[in-house]
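The complex appears here without one of its protein chains, the remainder shown in place.
And then subunit A:
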Amino acid sequence: MSRLLRFLPAGRGAVLLAATALTLTACGSGAGGAQADAGPPRPGGTLVVAVSSDQGCADPQQVTSNDSIYALRQVVDSLTDQDPDTGEIVPWLATSWSSNADATAWTFTLRPGATFSDGVPVDAAAVKANFDRVPELGARGSLPKGYLAGYAGTDVAGPTEFTVRFDEPNVQFLQGTSTHSLGLLSPDSAAASDDERCAGVIGSGPFTLERYVTDDVTVLAKRPGYDWGSALFTHPGEAYLDRAEFRVVPESGVRAGSLQAGEIDAIASVGQQDEAPLIAAGAELPARANPGIPFGITFNHDTPLGADPAVREALARGIDRDELVAAVYPSQTRPATSALASTTPSHADQTGHLGHDPARATAVLDAAGWLPGPDGIRAKGGQRLTVPLNFAQNIATTKPALELVQQQLRRIGVDLQLVERQISETAVIQQKGDFVALWANLTRADPDILRSSYWSGGNNFYRFPAGGPLDDALVAQAAAVDPAERTRQAGEAQRLLAAGHHQIPVVELTTVLGVGPTAHDVAFDASSRIQLHDAWKSE
């Protein structure tokens, strides 16, 4: 209820804006007919975006939830940027970079002239301050810590020259530098404690953080004088928008309704049921599959069920991904075809191992001695085939999707039990191995996400056995400086994961935005989050 009331003052703001816009059109009536195609970008205006949740932190290096990243990505710049179409790494704050032969040292050259919004220059010392601080971050800093795995230090060779050293080959670091997680903070911000940083940070990005209220709103203001954008930005200089406001609105119906009413300009996480009304209201629905590991089921290989290849294969074959996608997910969503989503560089299709084939699923279970009991649920040696699946409801589609998977698996005699956990609990459960199977995804536009999740020498949350060919492929791709060799090794890892059904990919998380008729050029970055530098508003 209070969330609805919160719209009131904003509504008044919208009236003011509309009045201003009327005056403007009255003055510039020569530009009539610009409504059909929006015309050239115009500066000014406030873009209001509604997101479904807030992670409770305003530090880009410490957030992992898309809803928080949308806003905080705008506050920081990264050393590099990644082209969403080709996966290629392009210059941003760094103009050039190179690595040594075994990828244990990366040397960057910074562009001169960039400053943080507190006036401190973005130089090699500032980068060192950021990277030196990352390994000390707490549990919230899992993403940047993963990118800097094996970090041995940064050598400053001059104000714009520095070298990042690692104890072991680290090829994925370069893509890591393009993410929000390694976005650069002012040295003062970087030095603050984790919790202080969560209250707000200073970056060098095209917007500055004006106000952050937990679970309520994040307000960004344009950074005057910004002139060090990524090579991917379509215009140089400052952002077009004066302001961007990210409001937390948990109910998808309320988000969609507010967009239809024109109270807000864009919304995140559009549900399937809201698509038709939004299109009718003239909204656009840009969508992009999140790269990384798609939503799927992964077994704890230390449990009897997880160690049983027949059970794993039966689940992989028993799930009808097409029915699931059609019934629950937004229409742009695609079923998963591999341990990596289709937008991840080095993705290799494994449909042959994952296609829906209930006959084969039941045959595999019969052969392994899991025979149907009187109620249709299979059993072996008196033990029923009951699979407890832990999940956290991080997006609205998770529960309906899993209820449908539950129905589908029942048809092949598997009793899937859904155990809901809090999002904050998941990390602890993984660490302790206190689960049989887990429903999860992980976004990253680099195949190294496979190593950080499934390598037996890493976190190894899923207790994969050590020393197999999978380990070899995962380690080889991390050290392969040659892109073709890296793609080959990553493809081999995906084949092994799918052939052994070690991980059962189900559906690719697809970010669908709803963008109202007055907002333009809200663009996806390579990780399917948004970049607002080129976004603008027409009136």
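Everything that follows uses one rule, which is that a residue touches a chain if its C-beta (ideal position, glycine included) is under 8 Å from a C-beta of that chain, and two chains touch if they have at least 3 such contacts; residues count from 1.
Rule of thumb we're sticking to: contacts and distances are computed from a predicted model.
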Protein name, per the UniProt record, of whichever chain is missing from view ("Cytochrome B oxidoreductase", "Carbohydrate ABC transporter membrane protein 2, CUT1 family", "Peptide/nickel transport system permease protein" or "Carbon starvation protein A"): "Peptide/nickel transport system permease protein"
Omitted-chain contact residue, chosen from A:Gln273, A:Thr351, A:Gln383 or A:Gln431: A:Gln273
Selected residue (touches chain absent from view) among A:Pro91, A:Pro400 or A:Gly468: A:Pro400
Listed residues A:Ala139, A:Ala157, A:Val213 or A:Ala326, member touching the removed chain: A:Ala326
For subunit A, the residues touching the chain missing from this view: 251-253, 256-257, 271, 273-274, 276-277, 323, 326-328, 393, 396, 399-400, 402-404, 406-407, 410, 417-420
